[in-house]
Structure formats: structure tokens, C-alpha cells
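Note that one protein chain is taken out, while the other chains of the complex remain in position.
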Amino acid sequence: MPQVTLTVNGKAHTVEVEGRTLLVELLREQLRLTGTHVGCDTSQCGACVVHVDGDSVKSCTLLAVQADGCKITTIEGLAKPDGTLHPMQEAFREYHALQCGFCTPGMVMSAIDLVKKHPAGLSEKEIREGLEGNLCRCTGYHNIVKAIAAAQDVMHGRRSELARAAE
Amino acid sequence: MNVVTPFEGIGASVRRKEDLRFLSGRGQYTDDISRPGQAHAYLLRSPHAHARILSVDTAAAKAMPGVVAVFTSADMAGLGGIPCGWQIHNKDGSPMAEPVHPVLATGKVRHVGDPVAVVVAESRAQAKDAAEAILVEYEVLPAAVDMEAALAPGAPALHDTAPGNLCYDWQIGDKAITDAAFAGAHKVVKFETTNNRLVPNAMEPRAAIGDYDTTSGDYTLYTTSQNPHVIRLLMGAFVLQIPEAKLRVVAPDVGGGFGSKIYHYAEEAIVTWAAGKLHRPVKWTCERTESFMSDAHGRDHVTRCQLALDAQGKFLGLRVQTHANMGAYLSTFAPCVPTYLYATLLSGVYAIPTIHAEVKAVFTSTVPVDAYRGAGRPEATYLLERLVDVAAAETGIDKVELRRRNFIPTDAFPYQTPVALQYDSGNYFATLDQALETSGWTGFEARRAEAAAQGKLRGIGISTYLEACGIAPSAVVGSLGARAGLYEVGTIRVHPTGSVTVLTGSHSHGQGHETTFAQLVADRLGVPIAQVDVVHGDTAKVPFGMGTYGSRSLAVGGSAMFKAMDKIIAKGKKIAAHLMEASVEDIEFDRGTFRVAGTDRSKALAEISLAAYVPHNFPHDELEPGLDETAFYDPKNFTYPGGCHIAEVEIDSETGRVTVVQFTAVDDIGRVINPMIVEGQVQGGVAQGIGQALLEHAVYDSAGQLLSGSMMDYTMPRADDLPPVGVATHATLCTHNPLGVKGCGEVGAIGSPPAVMNAVVDALRDYGVRHIEMPATPAKIWNIINAGRRPMAAE
Partner (left out) sequence: MYDFAYHKPATIADAVKILSADPDARAIAGGQTLLPALKHRLNRPPAVVDLSGIAELRGVKRDGNKLTIGALTRHVDVANSPEVQAAIPALAKMAGSIGDIQVRNRGTMGGSVANNDPAADYPAAVLGLNATVVTDKRRIAADDFFQGMFTTALEPGELLVAVEFPIPEKAGYAKMRNPASRYVMAGVFVAKTAGGVRVVVNGAGPGVFRQSEMEKALTANWSADAVAGVKQSAEGLNGDIHGSAEYRAHLVTVMAKRAVAEAG
């Protein structure tokens, strides 16, 4: 059986897998990191998005063996050890950008990659287009878009903290 | 210490308590649970829509690596069928046809996806590998896919016990009075439409784990359910014959439901039964493509209707004939959806003196159809709101004016409709006016002209809707065929030091109950929400419950909690009276403080609870120690949210693509507990409504194959398919529940489809369009535009 060595959330693992084992199966079933979800089987829903060497990737569409030697970050690895949330996690909470929570890990991982790759900032339209690979059935995306718009200012240092729109 | 900030009580947009675990990847959904020694189940499903099973040979599969067992229906001979929870009666009083729904297909398969065998193996992949080695010999039979074809004489019969594939032929309202109203009408508007079949597609696929304790004989089922107690009742009593005391059902974090996770599904019974057989846990997780052929679908009505009007445009009467698709078997609630959740809503927000509705429910070789967000009410609302627009066009009366002319007057509540319901409150004029103003209705023609200058067709559409939710009361639904009560259960457990655990029979799968329910407690008992823990979803912890659907959690479940708090306060007053040596009648309670009226003597709730659990000084003669109260709340009526949705669309006339550019919702959902959560619920519902109007459609071919059988062909709304959704509320309070709440989970999905479709038809007004069926896909719109161009080109 192939052996895979990878770093997940800063911790090195060496795991035996089948050739056909998907990265998401390795994460969920072997490492018991169940925050990464599987919501479809056609690579569309994005519930399984993780970061592989800094890029958002659908872990259901990547063999575990393809991730050999890679650095993986999952939803469990975002918050600081003291529990401080990543600004994107904080923004999702502040803007009620999640309901059932199932798509949320993938949505947050995609959103972080989207924002990081656009240091000049994203418009509402660009955020919506940037979420093409993530489905949410609960929120209608309205608050997800707002949360990402707010988080980008914090992530790029334009604001020190989230400012929730006046209600 | 126990200080509740004003930001935590009723009316505050409290950030959700549950979010931290979801945002950290620490939610625990059914598939996240791994039981020691668990095996994995995979179901072999029928590739045919209708076929006789001639033989099933499992020998090769049993010999495959990792296989623990292979079961077919022959192995489950002693089990009951999957029960249906509602019985409808025909016009002649006879009960509906109710064919057996076996756990695994027995003798015949009746839809693509009907499970034929189950493989249990050490891994999911091995179970799937082995399922391919099962040899099933089928005699393929002609399918009955389309409802009209299924009802036609000589159609292939799906069930021996359902002649003509008819489940029931039901009616409501007075035919003679309605006929008379039509006879005297100035104008009759006729309209036909199909309410498109949908696939709910909650993002979490269904999953179930069966576990069996060989020492105690206890079964545990972990399942993706909206109502674990109902599953325990249905599966335990009807399918597996396991008494409640020996069966625990846990619905942990559940990733969305929208109705599809109400029902008792075969897979739940299979893993529970197999765990008992094999003495090890058995886990099953649905793949998405499998969900398309095994989760109950929604909607799927074909309706003809006629509206009678007088010369002033006042509605005189309504006739409706609907065919409703049940699919191949009766799912748990299916029969009540097109009857008591649909036809009773046909009066909508209008004073219609008489209505007669007839509904035929039809068996077809398709996946069972049941309640999906809104359930019957979106179908009724869509019919009525499109019909009113058609009537406006045909009478020449402005569509807003025609609605106003026929609204139930605000002083007419309680209002008795001709189709059984009595509305308790509402103000349809207020929500209409507010929506018209917010949407910039009067300025629309300028926006239309501006869009036209850029080659875009712009349209605006309105929908003034009403729904009945908070589904209840038991006595009424019982007389209408429900085989269960529809109350809810709430326990308030005040701990010795004053923190509170709430046990509720409602189930949260995205609705934020852990927060909203904590706010109810904070507001009334004065306990900070950080010290209120809400427990749900486990039959071993919560006394009983009917679960969450039909926007009932706050109206029914929240009211049960309110009643339990009544009991807490009543008992607390007695303890306080004893401690402060006052008369009970003199004790007042306000947000955590018991006070002797007119004095400065008071006790905090925590002091009372401490005395209740450390009863050194306690009125033992009249009270038991402890401060833990349970209430069952059975409401007097449905609740009746209503409101107005306005959609504005733009159509690319070259491609036919429709874009919703603006959406305004003004909803009367009664008292609002957490405005942030309410807005989110409405936005999510509107997204599903726009999905139904523009994108989503479960399409079968004539052989019964689901053409839109995966997300590659079934269009799920994405972020860039949707507009920002503006949400406002305008409350009239529910008059019969203690909270004054009505429910908000479904209004978005109910009000929005006709608003969008009315806008699409409006945008195409120059093309001679009277009606367009949902979904308004680019290809469909282009066909209309293209057809409209041809005669113009010939001129």
C-alpha cells in the first residue's frame, strides 16, 4: 500500500493509504479531522475545500497520494492555539453567514483563499463569482458575501476589527 | 450576577451560540461519528423504473473481500413496511389506497433507486465493490412516469392495491355554491400550470448508524433527522417492533433538512436491524447522486383552475383541480401535502366567498414526493398569485389594485375561509404598502426604459402571500387523518445555582434554536444566555418531541418552553413566598427576581433554585424539591404569516438568461425574537424560491430515468445566481400562542416563486406571453423570444 507523508495543520503524519484513497477520506477517516465535509460526488459543492500548499483545493478531487509531501490546512487549523478565530471565521459569526454549518468549513477555506489572492479587494460581484465552487443551501449566500466583504478589510489590514453594518 | 443585558432578550440580534463549533470544524454530524468496530453498508439500487425481480444471486458478493453480510428482502421477511403518517379519505368517504412500502424491494422495483439489496463490509469501498457482484435478474415492465399517463386507462399498474395508480380522489369546499357563483360571474379566468418537481438537496447527505448493545439489548440509531422521536415511534413500532425503552434515536448536528429529513427512510431501519443481526455497528452514508434517487422530492403538481370575478374585479369563486404526484410509495407525510397543506390555503390573502378544490394523488414510477420547504403552501401561493396576475391582465385592472380590492380587510380577523382555515391576524395592506415603497415600485418604468436602452428586458413582479404554519392542533389534524399528535414538548431545568438546561422536542438543523430558545429563557427568567444550554435531538435526553418542520419550532416548541417557564415561575413563587414569609399572591416575578409586591424584599432565581435543591428550609408539605418542569403545548390553531415579495428581473434577450436584480421581502411573521436569524431564514427561503423559479427541475424521461440526477444536471443556486435579498418585517401578533410568534422558516420559499415568475412574464409582455412554466431557464425564455420574433419578422 502506498505511504503518504504530509503536514496537516502543522503536524506531520505518515499514513498508509490505498491508491484510490481521496485526501478527504484520509483527513476524515484516518486522521479523524471531520470538520472537512463531503456534500456531493461531482466536485461541485466545495464542502471539502482545504488548503494544499496555500491553494484552496477540493479534497474530494485529490488522491491522498497526490498530497504526498504537501502542507495541508483544514478548518480545524485556522484558529490560533488560544482559540482566537481567524478573521474570516469571526466575520462568518458576526454576519450570520452560516446556518446548518455543513458547507461552512469549505466556504470559509475558499473565502480565505479568495481574499488572500486579491489583495486589492473584491467587489460584491467578484465575491459572488469567486464562490462558484461552493454551494450553500441555507443562507442564500447574502450574509456569506457580506462576511467576506468585511473580513477582507481585516485580513488586508485596512481595518483592525470587523465593523458590522449599522442595523 | 445574573444580569441579562437588553441585547440578549427578545428582539436582539444575538450572535449564535452554535457557531463556534461549526466554524471550528467541531460540529458533529452523523457521518462524523465513528462507532468502534463499525461496518459499512451500501445499498444496491434498481436501475429500472418498474420491473419484476426474478432472482437475486448474492453468492459472489458474499465471497468478496471484506464482506460481512449481504441481505435482501427475503432476509427481512418479519419486518413491517415503512409506515405513512397521514390517511386521506376519498370523496366517497373510503380511505386512500395505501400500498405496502417494503424496506427492501419485494417482488418488484417501482422507481430507479428502489433498494434491492444491502451489502455490509469492513469498508465503504468494499461494500460498493461487492454490490457490483450481486446478480439481479429483472423483467423490465413499462413505467408510469407522467401523472396523466399513470391515470390513463390501461396504464401500467404499480401496486395491486392501488387500481388505476390512484392514491385518492379528494375534495374540499362546496361544489354547488361554487358552481352557482360561477354561473353569476361577469368574467371567468382560466389558468393551468405545473409546479415543478424539486430535489431538496440539503448540503449534508443523509446518513445513519445503527448500534446494538448485546448486553442490554438496546438499539441506538444515529440519523440525519428533523424529528428523532418520530423516527423512534415509526421505526420502532411499525417496522422493527422495538419498544421505545429499548430504542434510542439521536439526531446530532444535522446539515439542513428543508423537509427531506422529516421522513422515516428505509436506510434507518436497515442499519438498525443489521446492527442487531451482526452485533456490530453498521454505518451508511448517502452519496449525492444516490440522494437524487432516494431522498423524497418536492412539489410536482399539475393544476387547472378557474376564477370567477364580478364587473368590479371582486373575486366571486375559485375552482381548482390538481393532480399531485406521490411517486412510487407514500412517504411519511406525503398524502397531507396536496390536501391539508395546499387546498386549505387556496383562499390566500383574499376574501373569496366560495372555493371548491379537487385533488387526485397519483402513484408513478418515480422517487416518493413529500413535503419540501413550504410543502403545499408554495404550490397554492404560486397558483393563486400567477392566477391573480393573469386575471389582472385579462380584466385590465392594475395588478396591485386587483389585489387590494380583494384582500381580507384588516378588521375582518378572525377570518373564516371557505376552505376550513380560520386566520387569526394579519394586515396585508401594510406589508404590501411597505414592499411597494421599499422596492421603488412606482419608479419601475424608468428602470425598465433604462434597461431597454441597454438591450435588456426588465420586469417587475409582486406576490402577496399567506401561509399556515406551526402545524397543529392535534385534535384538528387527527380529524383530518394525521396519525400523530402535533404538539411539542419543552422542559426547563433550573439547576441549583441558577443556570438552565432546556430540553426541547424541536430539532435545529440550521435554524439557530440554541440561540433563539436561550433568548426566550433569558428574556423571561433573566438568566444570561451563556448560562442557558439547549438540548435537542436525542430521545434519551429529551422527554418527547414532534420535531421541526412547517415553521413550527418557535410557535409550538417555543410556546411549550413558555408554558414550562410558567410552571417554573409558579413553583418559584411558592418557594419564594415560603422563604420570605409572604403570601404567594403577593409574589411578583420579573426577569429573574421574585419580589414581595410593594416591598424591597426579593429573592433571585438562583436563590430560589438553591432552596429547591438544598431544601433545608422548604415547604415540603405542599411542594416537592427541585425546579424542573415539563410542558406539552398543543396549540389552538395554525399560525398565519403573510406578506409581500417583489422581484425585479432583467433578461438578456439574446441568450434568454434571467437575472434577478432586486428582491424585496416584507413579511409578517408575528413577534421577532432574533432579527438576524429571521433575516437569514427569509434570505435562505427566497434563494430556494428563486431556485424553483429559475433554475431547479427534477426531470424524468419516459422510461423513468432521472435526467437531472446529479448536480451536473440539477441546477443548484450558486452565489452568482442570486441577488442580495432585502428583508423587512411588519408584525401583527399571533393571537393564540403566548409568544405572539408565527414562524419564518418557509415564508421565503412560499412568497418568492410567483414574484419572480410574475416579473419574468412582465419583462416579456411585448412578446404576447400569458404564462411561463417554472423554471424559466435560458433556453425556455429564448424559445419564447424567438417564437415572438418570427411573426414580427414576417410582417
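Points to keep in mind about this one:
Letters A and B name the chains as they come in the text, with residue numbers starting at 1 for each one.
Following the convention adopted for this analysis, a residue touches a chain if its C-beta (ideal position, glycine included) is under 8 Å from a C-beta of that chain, and two chains touch if they have at least 3 such contacts.
From a predicted model like this one, the values you see are computed outputs, not experimental measurements.
One of A:27, A:72, A:98 or A:114 touches the chain omitted from the figure, and that residue is A:114. When the whole complex is considered, the residue among B:106, B:708 or B:735 that touches the unshown chain is B:708. Seen from chain A, the chain kept out of the figure touches residues 2, 18-20, 22, 41-44, 46, 49, 52, 55-58, 60-63, 65-66, 68, 110, 113-114, 130, 132-134.
By the touch rule set out above, chain B reaches the unshown chain at residues 125, 129, 132, 289, 654-657, 695, 697, 699, 707-708, 711-716, 721, 777-779, 782-783, 786.
Methods note: only the chains that are shown with their structure count from here on.
Distance between chain centres (mean CA atoms), chain A to chain B: 29 Å. Across the complex, chain A meets chain B through its residues 18, 20, 28-29, 32-42, 44-45, 47, 74-76, 78-79, 85, 89, 92-94, 96, 98-105, 108, 124-125, 127-129, 131-132, 134-145, 167. Residues 13, 15-16, 18-29, 31-32, 34, 125, 201-205, 253-256, 258, 287-289, 509-512, 675-677, 679-681, 683-688, 710-712, 716-720, 722, 724-725, 748 of chain B are the ones touching chain A in the complex.
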